[in-house]
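Below is one structure; the comments refer to it alone.
Shown here: the complex without one of its protein chains, the others still in place.
The block that comes next holds subunit A.
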Amino acid sequence: MATIKITSSEFIDRGVIKPQPTGSSYINVGSTERIVSAAAGLALMYFGLRKFSMPGLLVGAAGAALFERGASGYCPVTNRMQKESAKQPVDSTEITKSLTINKPRAEVYMYWRNLENLPNFMQHLESVKQIDNRRSHWVAPVPGGVGKISWDAEIVEDIANEKLSWRSVANAAVDNSGEVLFKDAPGNQGTEIYVIIKYLPPAGAIGTTIAKLFNPAFKQMVKEDLRRFKRLMETGEIPVSEAQPSGKKLTFDDTTHDKIEKEYESPLL
């Protein structure tokens, strides 16, 4: 049975913004060369480290470097020499979602355009700071509380009440781009939003495989974030039901909520 190889964003004729492959997703070693590198590296490591000796260690270290080159697809030497044996573009992973918000288009756009509002409904973002009108600094805690990752993003296109797209700038932890389109819903039902998020998984093809494994969870995370956005826009709060419950960032201040927020975990993540 044939599968349709078209991503949702192409289907709706949108999503032209792609992340720049600059950081960990950058590949400059070709496939054959990578397999050979990795295999040779493993062999050298095996022979080099089988016995403890100075030459053995050196061989082992060289093997490790070769293996790393093969596994990651990135070679600093090749990079210096300006020689690139890899020409194929890295596939970006894409998540699309649309929903309808019962509020006027201008209001919905304005809330999103103020990027510092995003952590109010994006549960896995800690903060977004606007550096200037185009650039912003994003911070997200690493799951498990072992630190934080941060990156800078720039707005690529900004058409008031219609479209907003952004892209991480060079050397981001995860190269990513995003696009939101705002449309009037038919029959005075408010605003339709179309969200397309793309990211380049770290470490090229191996990373892609890992990303595919995690993509369903990530997709659900994006969906839940957008649902929170709709609920916040429509009702001014994010309804919760747990016995000692809270959604993130309720609209009024109460110290108990900070405590509750920490205890609250999305049922999926």
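Here, a residue touches a chain if its C-beta (ideal position, glycine included) is under 8 Å from a C-beta of that chain, and two chains touch if they have at least 3 such contacts; residues count from 1.
Basically, contacts and distances are computed from a predicted model.
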Per UniProt, the name of the complex member that is left out, chosen from "Branched-chain amino acid ABC transporter permease", "Stress-responsive transcriptional regulator, PspC family protein", "NADH-quinone oxidoreductase subunit K" or "Zinc-binding alcohol dehydrogenase": "Zinc-binding alcohol dehydrogenase"
Footprint left on subunit A by the chain that the document does not show: 100, 102, 189-190, 220, 223-224, 227, 230-231, 234-237, 239-247, 250-252, 256-257, 260, 267-268
